[in-house]
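Following: one structure in structure tokens, then a few remarks.
All protein chains but one are shown at their positions in the complex.
Letters are used for the chains, namely A and B, taken in the order the chains are written, and counting of residues starts over at 1 for each.
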Amino acid sequence: MSLELNDTLQAVVDGLSSEYSDKLIEVYQSSDDTFVRVETDSIVEICTYLKEKQHFVFLCDVFGNDRYTSDERFEVVYNLMNLRTQTRLFLKARVEEENPVIDSVTSIWKAAGWNEREVYDMFGIRFEGHPDLRRIFMPEDFEYFPMRKEFPLLGIPGSIELPNTTPDTE
Amino acid sequence: MGIESALGEGYLTTRLDKLINWGRANAAWPMPMGLACCAIEMMAFAGPKYDVSRFGSEVFRFSPRQSDVMIVAGWTTYKMSHAIRRIWDQMPDPKWCIAMGACASTGGMHRCYGVVQGVDNFLPVDAYVSGCPPRPDAVIHALMKIQDKIKTEHSVLLDT
Partner (left out) sequence: MKLQNINDKVDPQFQELHQRSIYKSLEDKHTTIEDVDIDDPLNAKMILNMGPQHPATHGVLRLVLQLRGETIEKTKLDIGYLHRGVEKIAENKTYQEFMPYTDRMDYLSPYSNNVALCMAVEKIANVEVPDRAQYIRMIGCELARISSHLLWLGTMVMDAGAISFFIWTFREREKIYDIMDQIAGHRFTVSHSRIGGVANDLTEDATAIIKEFVNSFPKELKDWHGLLDRNRIFIDRNENVGVLETKDALDLGATGPVLRASGYAVDQRIIAPYLKYSEVDFEIPTRMEGDNLARYFVRMEELHESIRIIKQCLDKIPTGSIRSNNAKHAYPSKDEVYYSMEGMIHDFMMTDTGICPPEGAECYHAVESPKGELGYYIQSDGTGHPWRIKINTPSFRNLQVLENILDGEMVADTVVVIGGVDPVMGEADK
């Protein structure tokens, strides 16, 4: 499929393919959005490059995705924005189901902090080097990862306790 | 006639029960447990157009110790349910509860892992209000129903 890239994205793709040619897996477009998939172990390196050399200073979002496949099941997507040329770029990296670990980008963008906690809460992907990796939505006592496809919509009965209905005084 | 004629003008006799219930019913201060979208309608219910002060309930007390009616407005998650129950336990008796909206009554449209399917799983509810969110008129109706309920209760006779 041919790509229709604007100048900024062209520069990104050129830059990435010359400097990180062995780390870049694929570049594709879908519905006018550009997605770049890279090797998981080089995510911090590439994010630093994109922020410092390509001016992608604004991290809009980090989210997980469950592909429900046997290999490289989970995907972490970074939604980056270049405010100078108003261009959006999506960076993807995949992790395995058995040991879902990826490096944290909180050292590059502080904004990633809560988003990574959300991904951890929902998918169980751990972020190495995250300063405060706790569950963000569910209570800490909850032991499942609800956004995984095998988790039922209605939840698992009894997995979260309800309050005691007899008052403390009685 | 009765004792009133003996006492002269300006006296009225009634049962103590009735008097207390009349007072309670017309000064039911709500504890606004505003959780989600219904909380906005609850604000409208207190606001200028619907004006709940006509029913003596304009004093929204955020402190449970000073309130009589808890209005649970919005969906209740398992995480939040503990806080709601604690606040309910802190409210002094007698107390009443309105489950405002579909989510508080039954879980409503949020049939999913995080939401308790109806606050009656952990709270005794006196009035359920349908609607998502209910219009303020409907909440006022629920409040009037609670007032009717208060008026028929035996207050002092059973307490002592």
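Annotations for the structure displayed:
The working rule: contacts are C-beta pairs under 8 Å (C-beta built on N, C-alpha and C of every residue); 3 or more make two chains touch, one makes a residue touch a chain.
As the structure is a prediction and not an experimental result, all values here were calculated from the model.
Summary of contacts with the chain left out: across B:Pro30, B:Gly74 or B:Gly118, the touching residue is B:Gly74.
Residue-wise, the contact with the chain that is not shown comes from A:Met138, picked out of A:Val36, A:Ile125 or A:Met138. Checked against the full complex, the one of A:Glu4, A:Glu19 or A:Asp33 touching the unshown chain is A:Asp33. Although one chain is not drawn, its touching partners on subunit B can still be listed: residues 32-37, 39-41, 43-44, 47-49, 62, 74-75, 77, 79-80, 82-84, 86-87, 109-110, 112-115, 132-133, 135.
Remark: the residues of subunit A touching the chain excluded from display are 30-33, 35, 57-61, 63, 65-66, 77, 79, 83, 86, 88, 90, 109-114, 118, 122, 132, 134-141, 146-147, 151, 153, 161, 163, 168.
The rule is simple: only the chains that are shown with their structure count from here on.
Per-chain CA centroids place subunit A at a distance of 45 Å from subunit B. If you check the complex, the residues on subunit A that touch subunit B are 137-139, 146, 151-156, 160-165, 167-168. Interface of subunit B with subunit A (complex): residues 78-79, 81-82, 84-86, 89, 111-114, 116, 121-122.
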